[in-house]
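Yeah, one chain of the complex is gone here, protein chain that is, but the others are all in their spots.
When the chains are written out, they are named A and B in that same order, and each has its own residue count from 1.
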Amino acid sequence: MWSSIRQILNPQSFDEAIRFSSRTGSALLAGGSYLVRGKNQAVHTLVDIRSLLNRRLEIQDESLFLGAGATLQDIIDEIPDTICDGWLGKTAKWSCHSKNVRQQRTLGGEIATGRSNSDIYILLQTLDPVLQVFMSTMEDVPLHLWNGIGVITGMKLNLHLKPDIVFQRYSVLESSQSYLIVTACRFNDHLTVSIGGDCTKWFSLTVPAMYLNDLSIDEISKNSASRFTNDQNGSVAYKRYLIHHSLQQIRDSI
Amino acid sequence: MKVVGQHTTRVDGKALARGKAVFADDIRLTDVLHIKLLYSAIPHGRIVSINTDKAEALPGVVMVLTHKDLKPHFFTTAGQGYPEPSPGDTMILNPVVRFVGDKVAVVVAESPDIAKQAVNLISVEYEEYPAIFDPEKAIDNEVIIHPEIKGDRFLFDAKRNIAARITADLGDVVSAESSSTFIFENEYSTPYAQQAHVEPHITLTWLDENDRLIIRTATQVPFHVRRIVSEVLDFPISRIRVIKPRIGGGFGAKQEILNEEICAVVTLKTGRSARIELTREEEFFAARSRHPQRIRLKMGVDKNYKIRFIDMDILENCGAYGPHALTVMSVTSQKSLSLYNIPNIRLRGNAVYTNLPIAGAYRGYGAPQGFFALESMIDEIADELKIDPVEFRRKNIFQPGDEIPIARILGEGREGYKMTLNTSGMEACLERGKLLIGWDERKNNKSGNIRIGYGVAAVCQGSGVPGIDMASAQIKMNEDGSFNLQVGATDLGTGSDTALAQIAAEVLEVPVSKIIVYSSDTDMTPFDTGAYASSTTYISGGAVKKAAELLKTRIIDQAKRIFENDEVKISEGILTASNGEKLTFSDLCTRSFYTDHQQQLMASASHTSFDSPPPFNATFAKVSVDTQTGHVRVLKIVSVTDAGQVINPSMAEGQVEGAIPQSLGMALSEFMIFDDHGQAINQDLLRYHIFNAIDMPEIVTEFVHTDEPTGPFGAKAVAEIPINGPAPAVANAVFNACGVRIRNLPIMPEKIIRWLGKL
Partner (left out) sequence: MKVMFTVNNKKVTVDDHPGMTLLEYLRREEFYSVKYGCDDGTCGACAVIIDGHTQNACLTLVHSIHGRAVETLEGLNENDLVRSIQDRFLTEGAIQCGYCTPGMILSLAALLRKDATPAEAAIRDALSGNYCRCTGYVKPVKAMLK
């Protein structure tokens, strides 16, 4: 029982959704897998936008359109492996090992929640799709610039760039959440590297394609490792070591 | 044999497959009260004051109990036979709290949600005491965790924080040491692991129409629950009935009086039905877990590679209270010291209190810890001496006909009994396992970043606790030739109802479908100590066999009377007189009920044993180690078991298959972490990593047949033994793969990288 909930509203438009959810104690409800698990007692109104969101996954003119209402399982089932070398599906699985939960968890919810240890979230941060966000009107915002305000209704991934993607994740078991994620996408002349996992905040940087060398790898490892702590998965030194190792592999492959 | 040893569908299978309402919580109680507990926020201290006014004032709250409301009485929560060989160091609610998670108050309300809200309205003022978190610092620490307990014969020395001590000597270790050519000494340890059964602890209580207290609970020990609740609440046994419905897993965590007494108190005080169910989070800190142990081993080997002596020193962490403290340590030592024929043994063990969550019974019950240490050291010795690990084991294992001297010295909490090994399939298990894993591959050169390694562990367990476990059964006949079999034995998913039905069916020569099993109800079934110590097949099965055999002779005698003929043969449900006259079971019973020499054909029997014939197991592991990241992946586990005559092959395989991921978890991914205030951190299934369907390696399970003369139809136990081997086998495989020896579980990637000098 989520005892603090007093009402669930069903807005008929994104406009209404924004208005309802701007009040204190309100939260947007899409799939609900995160919200209902957390049962935040400060939330008393849920604004159910599931019926407003579209679930479509479409390729059109060298762009991949993903509706914010698409579930993580939809992504696995419907996006062919030729798109981004199948990484969207693979990271969707790693983000959430339970098929039951994947069938409930929406892409929009995953991005809005923005977990540092969500593999698909970190991948998308690296690919940087353009989000369609409704604030007072519908606007296009690149993911890395989104400030967390408004309702994500969908996103568009530019496919013609055909980035080279390397994605490495470290977890206790295959089914466990990643405690360290190191990924890079190379788009022709530049490279975006993102590091996430059980850290205070995930980290991303975009550099020229040939940027990775011993010195820069050392520096990136040192800086990003400072966002981790000594915990049951290992010491900071170990995580730095793994980041270093992954970055070397990235340098060697793309 | 027609039934025993044959694949038989579980007698309760269909109900489970169809999701029928058979578990404890699957009933609707009228007017039920819900119970939630307030737990201590500090690891050690005294409750100075506790204010429950706001909680009691919340609408829907019926009652709040604190230590002031209950008569102080010390008992043990361990579900063991009387007198329980565990310290009587627990009170239902104690004014002193001893770990983060110790019970402070009981809130009773009309709904679980109201109860939960009320818990947050209780304010407690503590006087905090210093706390002990390191078991190595517990003995003679100036902080005493149970200062108030005096004169408890099962609490070794409260003033020194020693809950239990164990000592055993065989031969002369000192002179054996001087005559050993090679000496090895090392220290090993295992962590806090959780049983993690999917159904939480759940109890419901109510008063029936005769004002008897009915306890419907997920328990492995219904009779111990009845006795201990009676003792704690000073309420007569004759007015208590404990019913065990289907259980969603226990693995030892439900061999405990865990909250039944609280639920009963609420019913007795209010007259209403009551319910308490632990949340998953509470399962992690407020239930029971495996005893973490540190084991120091010193072993000596002569020039013929025979082990001359073993010196074992155990430090066991009980947590804040000591249920099963002594007996777990006894099993750790007795089982691991019963595998190899070592003439000189020195055993010392201390079980100590710390201000951490309580350890209890968990499948294997000390043996997994013991075998992790022993089988790791055996492997280290084999490696040092350049002898094949399997060969080294073969040279030293006990052989059929040998007496196992340590068994006489070490019982479970008391002196043991003489044990002679009647059967041993240990060698055959090792040979078969070698073939199935591809043992010869282990010698291949290790190169590249990903190294493949192979490891082995040889293990044993027991079949019941000799001289302590007792079971009984009664069987009565029905007029259609079917039989009601009533047993105290507890099926916790292990399939014992089915196995016992098979034993009865085999004796009575009827199909299993003719045996209707009813189990684990203290009113309706005769006594059984409960499902632990791998006693159900061996001891409860023994009782069922006796009862069925007795009934069979009575059936024949009755037929003789009816035929008026002294020569009667029985075969497959038909009785035939020497003149050819026939009676079916159905005819016989119908006539016995209604017309001829009237009686209810029935029989009962009890069984106990001073034998506990060990089952044997060889577990082989194939792993891959990424020497750049330290990550270990288990690729394949081969588990070959000698369980004597296997009663039900698919159920026995199921026991092995389920035990394997529990042991792999202990080796690689399952361990509780505490902050420096003693609070458990990973209290959910996202952070406590259990092997999932996608994590499982390839599993190969086989059985080697032996015939145990003392077991029903030659059976030995199978439920616990398969959990002993995988962890040491994996540790040994990791060593074979990359030369890294991990002696302190869990095997963490960082440990491997550091050992390899990469960090």
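Going forward, contacts are C-beta pairs under 8 Å (C-beta built on N, C-alpha and C of every residue); 3 or more make two chains touch, one makes a residue touch a chain.
Please read all numbers here as calculations on a predicted model, not as lab measurements.
In the complete complex, the residue from B:R18, B:K71, B:K150 or B:K386 that touches the missing chain is B:R18. Across B:K68, B:K137 or B:R280, the residue that sits in touch with the chain not pictured is B:R280. Across B:I574, B:L635 or B:L685, the residue that sits in touch with the chain not pictured is B:L685. Within subunit A, the residues in touch with the undisplayed chain are 1-8, 29, 32-33, 36-37, 39, 46, 48, 50, 73, 93, 97-104, 175. For subunit B, the residues touching the chain absent from view are 7, 9-10, 12-23, 25-26, 28, 195-200, 246-249, 251, 277, 279-281, 492-495, 650-651, 653-654, 657-662, 684-686, 690-694, 696, 699, 701.
In this text, only the chains that are shown with their structure count from here on.
A separation of 43 Å divides the Cα centre of subunit A from that of subunit B. Within the complex formed with subunit B, the residues of subunit A that make contact are 1, 3, 97, 170, 172-177, 231-235, 237-238, 241-242, 245.
By the touch rule above, subunit B contacts subunit A in their complex via residues 112-113, 116-117, 628-629, 631, 668-669, 671, 673, 681-682, 686, 689, 691-692, 694-695, 748-750, 753, 758-759.
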